[in-house]
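Removed: one protein chain of the complex. Kept in place: all other protein chains.
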Amino acid sequence: MEKIKRIGIITSGGDAPGMNAVIRSVTRTAVSEGIEVFAFFRGYAGILDKEYKKFNFSDVGGIMEKGGTILRTARVPEFKLPEIRKKAADNLKELGVEALIVIGGEGSLTGAKLMSEENDIKVIGIPGSIDNDISGTDMCIGVDTCLNTSVDSIQKLKDTASSHERAFIVEVMGRGSGYIALMSALATGAEAAIIPENPVDYKALGERLWEERKRGKINSIVVVAEGAASAYTVARHLENRIGFETRITILGHIQRGGSPSAFDRILASRMGYEAIQALLEGESNVMIALNRSSMERVAIDKVLTEKKDLDLDLIKLTNTLS
Amino acid sequence: MEKIKRIGIITSGGDAPGMNAVIRSVTRTAVSEGIEVFAFFRGYAGILDKEYKKFNFSDVGGIMEKGGTILRTARVPEFKLPEIRKKAADNLKELGVEALIVIGGEGSLTGAKLMSEENDIKVIGIPGSIDNDISGTDMCIGVDTCLNTSVDSIQKLKDTASSHERAFIVEVMGRGSGYIALMSALATGAEAAIIPENPVDYKALGERLWEERKRGKINSIVVVAEGAASAYTVARHLENRIGFETRITILGHIQRGGSPSAFDRILASRMGYEAIQALLEGESNVMIALNRSSMERVAIDKVLTEKKDLDLDLIKLTNTLS
Amino acid sequence: MEKIKRIGIITSGGDAPGMNAVIRSVTRTAVSEGIEVFAFFRGYAGILDKEYKKFNFSDVGGIMEKGGTILRTARVPEFKLPEIRKKAADNLKELGVEALIVIGGEGSLTGAKLMSEENDIKVIGIPGSIDNDISGTDMCIGVDTCLNTSVDSIQKLKDTASSHERAFIVEVMGRGSGYIALMSALATGAEAAIIPENPVDYKALGERLWEERKRGKINSIVVVAEGAASAYTVARHLENRIGFETRITILGHIQRGGSPSAFDRILASRMGYEAIQALLEGESNVMIALNRSSMERVAIDKVLTEKKDLDLDLIKLTNTLS
Partner (left out) sequence: MEKIKRIGIITSGGDAPGMNAVIRSVTRTAVSEGIEVFAFFRGYAGILDKEYKKFNFSDVGGIMEKGGTILRTARVPEFKLPEIRKKAADNLKELGVEALIVIGGEGSLTGAKLMSEENDIKVIGIPGSIDNDISGTDMCIGVDTCLNTSVDSIQKLKDTASSHERAFIVEVMGRGSGYIALMSALATGAEAAIIPENPVDYKALGERLWEERKRGKINSIVVVAEGAASAYTVARHLENRIGFETRITILGHIQRGGSPSAFDRILASRMGYEAIQALLEGESNVMIALNRSSMERVAIDKVLTEKKDLDLDLIKLTNTLS
């Protein structure tokens, strides 16, 4: 096996804090092994447009602490077409890029896997998704930072909630997954989390809030995942039932920003390093994963066929503790 | 003049970070002067209901760093009626409370002044309002913390905004005042602030954002004060004109929470101390104010008849620098 | 097996952020199961002095977000004596306390285990230690928060370090373990970590820093674990070799404070809940542990006989990436 000479790297799909730390780790590890790094911009779009920059050691200085991704990202729906994936692979080959490192979620990994299988190009995946909805790894890059941002914000609401007779509804990210909503409810002692995995019974919830208020609870906070309902819908349902005013917060993309947490920086640094080790050992079509405190490689195929389930016992725990 | 023996304290209107630091400072300064402190709950409502607690030195330990107000707050519309104000004054007199310290905004100060004049009870005001809309003082309690919260949040949006081709609309507090919106736009390099004091021309704004995007700007952030428009209205107006997607954040009451900043803790500590000094010197119907680095006393009458204007030159500055 | 009626809880050894979240979770889970909770103050000292308070649901409201431990903690060296442990067990029995939940490090768990075995009292351990030096669990309570505090601080140093021609030495916690030092060096791109597990070669380190500076690096940061050397010693060794000034930061107990991170709040909530489940199922002398994303129970005996090793490959990674 001849040693690899040049790799590509992209960030794809929704951005997540820690992606820059992966870019830095991949680049510096590769360069220290004598491998060249071509960084493509805006995900697969940059490969299709041959928009890239050769990255050296110093190109990734001072980026670990930055939120977002300096490579930018884009959703490229046409990557579902085999001919577009072939075009991308051809471009990579023309540029002498032998392997591609893809940081992103399930959609991005699917594209990577197909392009790899169809066109004989090596691919390593790194799980980046604030929703923690990628199977095969304990944690995805960005989840920890996102959760801390949500928790900080909801904690601030609690301060003011205790000063008024009101209920507060906070809408957090999570189109298909209630992970962030449920975990931030648990971590802030919120009254309830409304999530896609578990249908909400507004009548029962309204009664519970009403009971708790009668027992003297002076703040009520409900966290809702955007994929389950909008904050306005929740507010309308509850106001009728609990008889006091509601106030709304929609965190939106704030949760994708911010300097990555220590956990995300370390996870990203380790995964980037491991991705290069995997390539050096001839691997392809694997995703780097965290298993307890160790780095693992999991076949992307396996990742895509399994579903990451949310531990619904945590709902019971949230209710017990709030 | 006989030395005052017992005072009351309330927090009134919208809560603001730093109110607890005032409560601590008033209590400890009073107690160290041999004055008793009756802390009433839920603003004027607590006086009307005689809901209070005698506060000693240790009752206010560990509260300076907390957001919100441990005394809670409420809006009491009926305090506009003279007979209700008389009832409150009578209650205070019955309890032997000779003077009342009121922490709140213009509405709360108006109530205090009227109650004082009509019923011969001493009153000292302390300006607490995250909108910085109280005349006569350089800064109100809570403004600095609120602004830091907004700036932190918008800064996080910038991280992710640079990763996508999108515009972000952030709705911040400010029903009658654009102070927070304008200042946080300035402090984050946002493209524009939409504020009650200055009518927005969506056509011109859309064109400017469009021009900037064409010149290569990869993130657009518009901050809007809730009193000027809703984030959804702004988004609808802009999407049609700039041709790219918008994303929405509504900070809501997050801005009222959070541990107070150093500035707010110091301001609150000094104002609480000065309120007691003013009482000891026989003053009444004055508001404690910050003038440069010094504490001042301003007649509440004067505060209520002047309007605090927003320095609209800061709009030009925001546009120049963004 | 008769259902348990009353339990005790202590925090012992060095305090760690998240201990309050455990106390809240244990209390509320127990109470919801009809079990009484006696909270003893200052660790084993409170049991010996019968200094305790019965905790209900509301006694633990608003404590999850607080650093430190509301139960306080103390080191009780005399707990090494069997007769003292017997005295503690007797006190517990006198108070009708059938089981004790101990949150702390290895020393505290050793005491718990011995007291349990010698005196037939049930014991459940929960690993709390900012050093992450307890075997059998992926993470201890407090580690994540502590690491974020160190990383934030060192990140601030980097800002200013880049403005000057200087080297900065930061002393972090870790008497027996270099975990915090190494991980925070990795997460901030510091030049080196000096840790107890790996002898430092000042000559080689000085030469490396000197080389990097010559190649244009404008900031040098060295993180040192208190157990490996003092910041002053490191500074003295390096100044002679690298020919530029050094500046010192000693973080000290700052690392034990601060509101716990989302990770620590969730871990603490889950471990507290699991401790009660373990008791309900008749277990004793086990420690609650995190294994991937699940709660586990590990025999305390096993925990105490294995050593948690630091992954020294991370030193190489830190060097590669800095």
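Per-chain residue numbering starts at 1, and chain names A, B and C are given in the order in which the chains are listed.
One rule holds for everything that comes next: contacts are C-beta pairs under 8 Å (C-beta built on N, C-alpha and C of every residue); 3 or more make two chains touch, one makes a residue touch a chain.
Please read all numbers here as calculations on a predicted model, not as lab measurements.
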- Task: Using the contact definition given at the top, list the shown chains touched by the missing chain.
- Result: B, C
- Any idea which of C:Thr27, C:Thr73 or C:Asn132 touches the chain not displayed? C:Thr73
- Task: Consider the whole complex, including the chain that is not shown, and state which of C:Arg6, C:Lys53 or C:Lys158 touches that chain.
- Result: C:Lys158
- Would you mind spotting which of C:Lys5, C:Arg175, C:His253 or C:Lys302 touches the chain that isn't drawn? C:His253
- Item | Identified contact with the non-displayed chain, of B:Asp138, B:Glu165, B:Glu239 or B:Glu283 | B:Asp138
- Task: May I ask you to list the residues on chain C that touch the chain which is not drawn?
- Result: 11, 15, 17, 66-69, 72-74, 149, 153, 155-165, 168, 218, 247-258
- Message: On chain B, where is the contact patch with the chain that was removed from view?
- Response: 24-25, 28-29, 32, 64-65, 138, 144, 147-148, 150-151, 155, 158, 183-184, 186-189, 259, 261-263, 265-266, 269-270, 273, 291-293, 311, 314, 317, 320-321
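In this section, only the chains that are shown with their structure count from here on.
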- Query: Just curious, how far off is chain B from chain A if you go by their C-alpha centres, in Å?
  - Reply: 36
- Item | Whole-Å gap between the CA centroids of chain B and chain C | 39
- Rounded Å distance, chain A centre to chain C centre (Cα mean): 28
- Where in chain A do residues touch two or more other chains at once? 155, 158
